[in-house]
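Structure in structure tokens, see below.
Here the complex is missing a single protein chain, while all its other protein chains stay put.
Chain nomenclature is as follows: A and B, assigned in order of appearance, with residue numbering initiated at 1 for each chain independently.
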Amino acid sequence: MSTRITEEHRLALHQLVGPGAAEALADSGLPQPPGELEALPHDQGFVARTGAREYLVAHRLGWTPDVTMPPWCFERCDRLLRLQGKTWCEVMSELCSHDMRRMSPGDWFMGSVGGVDVWLYAMGGDGDGGVLIGCDPSLGDYLRRVLDAVIADRYQRFN
Amino acid sequence: MRLQWGIDAMRIIDCPLIGPRPVAEFNYGGAVGEPPIVDPTPDQLAAQVFYRAGAPGLLREWWYHRPTGRWFVLERDTATDRVHRIVTPEEVAHAIPML
């Protein structure tokens, strides 16, 4: 299928921070990535480890641990965009200096796309490759517009 | 070590965990200072706040990687603009007096 952007509405995000965070994940049957800046999938989403005691939990059914404080749990409203298709790497090459050909399924990357700080999770799976892109809610509209423009321009140039 | 007279804007900085990244992804946080003197004389205060040694040499500096929101302390040779080593936070930490 051609390269496209879709909004991802199905995942609820939470940021889990502080002592006991790994245990809280384990108690809920969620994976705990062994190293920082790594992510592991689970059947309702994924868990990314963004710090020594800091996790980003993505879950289709919305998940919160028992409130013990610590660990502290904060709701996240990141804008989630899914970029898929044969030429997704080329689309990204207009906006990001990282070599996207090195992203394999399951990879977690935090960098700058179109001037905006984002996280990328290579979900792979359905053969179209691609990435899930997460950014600050206030910058979501801008990022979506830029990605749409790049895809549209490339379609015009190469079709 | 050969002196580089290159054009500076596209330097790559290689930090643990985040890997080699373009310098544009960082904010520069200045040199690591001495732990501040709590009651300095005016001369000590001026030196602490305003004076910076400009001679070439190894400088420990704060660098902030924006996309991951992490601070790093790097030891950089200011003559060759090469990073020698990553400095652990413990090396630059100093406790502050509290009421």
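We take it that a contact is a pair of C-beta atoms (placed from the backbone, for glycine too) under 8 Å apart; a residue touches a chain by one contact, two chains touch by 3 or more.
The rule is short, and it goes like this: contacts and distances are computed from a predicted model.
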Expected UniProt protein name for the omitted chain (select from "Pyruvate dehydrogenase E1 component subunit alpha", "Aminomethyltransferase", "sn-glycerol-3-phosphate transport system permease protein UgpA" or "ABC transporter ATP-binding protein") would be "Aminomethyltransferase"
Output for the hidden chain's shown neighbours is A, B
Among the options B:Pro16, B:Pro36 or B:Gly57, the absent chain makes contact with B:Pro36
By the document's definition of touch, the residue of A:Gly18, A:Gly85, A:Gly106 or A:Gly124 touching the omitted chain is A:Gly18
Omitted-chain footprint on chain B covers residues 2-12, 27, 29, 36-40, 42, 45, 48-50, 62, 64, 69, 71, 81, 89-90, 92-99
Missing-chain contacts on chain A, rising order, are 15, 17-18, 53-54, 69-70, 72, 74-78, 90, 93-97, 99, 101, 114-116, 136-139, 141-142, 146, 149-150, 153, 157
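Following the convention adopted for this analysis, only the chains that are shown with their structure count from here on.
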Taking each chain's centre as the mean of its CA atoms, chain A sits from chain B at a distance in Å of 31
Residue set of chain B touching chain A in the complex reads 17-18, 21-22, 24-25, 66-68
Per the touch rule above, chain A residues touching chain B in the complex are 35-37, 50, 97, 110-112, 117-118
